[in-house]
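Single-structure report; data block below.
The complex appears here minus one protein chain, its other protein chains still in place.
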Amino acid sequence: MRDVAIIGIGCTKFGELWDCSFRDLFVEAGVSAIEDAGIQGEEIDSMYVGNMSGGRFVEQEHIGSLIADYAGLASNLHVPATRVEAACASGGLALRQAILSVASGHDNIVVAAGAEKMTDVGMDTATDALAAAADREWEGIMGATFPGLYAMIARLHMHTYGTTSEQLAAASVKNHHNGTMNPIAQFRNEITIDTVLNSNMVADPLHMFDCSPISDGASAVVVAAADIAKKYTDTPVYVKAATQASGTISLHDRADITTLDASVAAGQRAYKMAGMTPDDIDMVEVHDCFTIAEICAIEDLGFFKKGDGGRATEAGETAIGGRIPVNTSGGLKACGHPVGATGIKQAVEISQQLRGTAGKRQVDGAEVGMTHNVGGSGGTAVVHIFSRDR
Amino acid sequence: MKVGIVSYGAYVPRYRIKIEEIAKVWGDDALSIIGGLKVKEKSVPGLDEDAITIAVEAARSAVNRGNVDASRLGAIYCGSESHPYAVKPTSTIVAAAVGAEPNLTAADFEFACKAGTAAIQTCMGLVGAGMIDIGLAIGADVSQGAPGDALEYTAAAGGAAYIIGSSDLAAVIEDTYSFTTDTPDFWRREGMPYPEHGGRFTGEPGYFKHVTSAATGLMDKLGTKPSDYDYAVFHQPNGKFPQNVSRKLGFTPEQIKTGLVVSRLGNTYSGSCMIGLAAILDRAVEGDRIFMTAFGSGAGSDAFSITVTDRIDEIRDMAPKVEELLNNPIYMNYATYAKHKGKIKV
Partner (left out) sequence: MTVARFWRKIPHRYNLIGTHCTTCNEYYFPPRTMCPTCRRDGKMEPHKFQGKGEVVTYTVIHTAAKGYEMQAPYNLAIIKLDEGPSLTGQVVCGQEEMDIGMRVRSVFRKLGEESEKGMIYYGTKFVPE
């Protein structure tokens, strides 16, 4: 397999983008990634698009064709475009497919994009569309919601490890702080522990400020064979690992409710593929759809012992300048969570960190970064490791 | 062939509202209402309960109490005036939920408050004729009273199920007798959420005429008299009517006490005197004789003469007793009650 590198990145602002349509979003992100890479449309061999639920959110399927068409890559160039879906991990999946197609030698330059337009439907439809990432027959029809499933993880984590609501809130406070330094972030305001604890209870013990928002947004990266990367950029971001793992779709079927075993498996495969350990990672973008998800992720990926994630977060070990900065972008909580776009945005953030262009949120001496994207309550996990060095 | 009760089960939701709470909303004098109706509180269904779930819980209780093989059921009749579907049987859902086999006959009955006892009679006929081995007869309701109407003080939720057969009987039904006329004392038109009634007309020409006619008809037929019975239970739309009618017929307060559950339960319509009978079977011993008369507006009464066998001791404790179902209630205010009863629409 060939080495692969990211040579271009692009991202829209995340948020409630009332004046942007689904197609406006991915065109903006795609164009800025292509411009960043300095490539021509003719050089693009194929595209992979992560999108969770075009059918529910904008009543549009056949996203691959739509994107190729509106990016000007369909009518003359007929660039193959493939939509992939793994709920909230759709973006990570698209990136991995793009990397694999270059690594295999079949393609040289591939665009990986992710897009979701979630505010064109009412809150109840959006929530219901997201609930489709769980087991509709045996969780959804019982009245389960996504916050509800993660709340059950949180309850057991608290019961087993003594994790507190304050510790969960600390993840949200930290991510909001990071978001203030990210121009694309949906929320750019500081909050306090009390902001979280005094917000409405969504699913006990998760408050509204423990939950990521409904967002619009798109992001894209251009990946290329490492051998040609330097032709396009002085700062290629090399892919050291691109791994994926499946877990049971239903939370109730997990051996341990507080462990997303797909995250563990994808993480272990990534460390093995990169020949690295958690100590080699300088910063990580994890899938904090809920605060408890960040706590579980930093444990499942081996940064902290199981059960220590809450205390470590409260102690500031995951802040910028801490032992392992987590979600410098603001994470899903503050940067926003347009589901299909999230996995790509994580790679955009790590690329900026490794390029040294992350501005105020720059991690000093950033050499190696990781992304972690989860579908549903842990049915899919996608992990990437990126490095400045090939 | 002796026909009778193989097993029985009752179900009452946990929620209650006190008469004072309802009276407060309508500016009524709670004490005079409690004094007049002899009802202190009534049961309210959970947000996820209806006549079907109540029928299923009562039916499962009956199947479990008697350790009855549900595949033996040849008929299921479910009586209610609050079937959740206007068209689509309650009884087929009950059949699936108790694990019955498809080779049975089933139908839903409606006869105001006596549809359940009509179901018992139908099962008795099928068993007696040798057409079926055993049958399941259910009376279950989440009865409706319009906000502010007198019925709102009593319209309650609950049900009871009886497995009728000819062997392994816990109680023998010696005979039944019905009295039926066209008396429009109470009705609910198709598509209307709440019933209408004739006020005081429901009393003398409705309840009293039919109950006394059926009761005396059966005793005349059997040559029995009130003192031959250990227990009596009458339809209980409130506490006053069954007390008055039993006195009129010559039964003592002692005979009706065990089965008179209305003061803590309200009027469960099709479940009313069937739950009362269950409360008696919870206490009765071999040889005890029970006299039951149901009443349904519209109007008719079904009277039954029942004798308990020694098998009652084997099955009595195998399912929740009525007393247990009445214990441990959760009281609610009128606003929550209105939400539970679907009086708040979103």
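Labels A and B are assigned to the chains in the order they are written; within every chain, residues are numbered from 1.
Basically, a contact is a pair of C-beta atoms (placed from the backbone, for glycine too) under 8 Å apart; a residue touches a chain by one contact, two chains touch by 3 or more.
Please read these numbers as outputs of a predicted model, since none were measured by experiment.
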Displayed partners of the chain not shown (whole complex): A, B
Hidden partner chain, touching residue among A:Gly30, A:Gly92 or A:Pro147: A:Pro147
Identified contact with the non-displayed chain, of A:Val49, A:Leu93, A:Ala112 or A:Val202: A:Val202
Selected from B:Asp50, B:Asp108 or B:Asp282 as touching the chain missing from the view: B:Asp50
Of A:Glu16, A:Glu59, A:Glu137 or A:Asp279, the residue in touch with the unshown chain: A:Glu137
Touching residues on chain A - with respect to the absent chain: 124-125, 127-128, 131, 135, 137-145, 147-148, 151-153, 155-156, 159, 200-206, 250-253, 257
Interface with the unshown chain - residue positions in chain B: 46-50, 52-53, 56-57, 60, 84-85, 93, 96-97, 99, 330, 339, 346
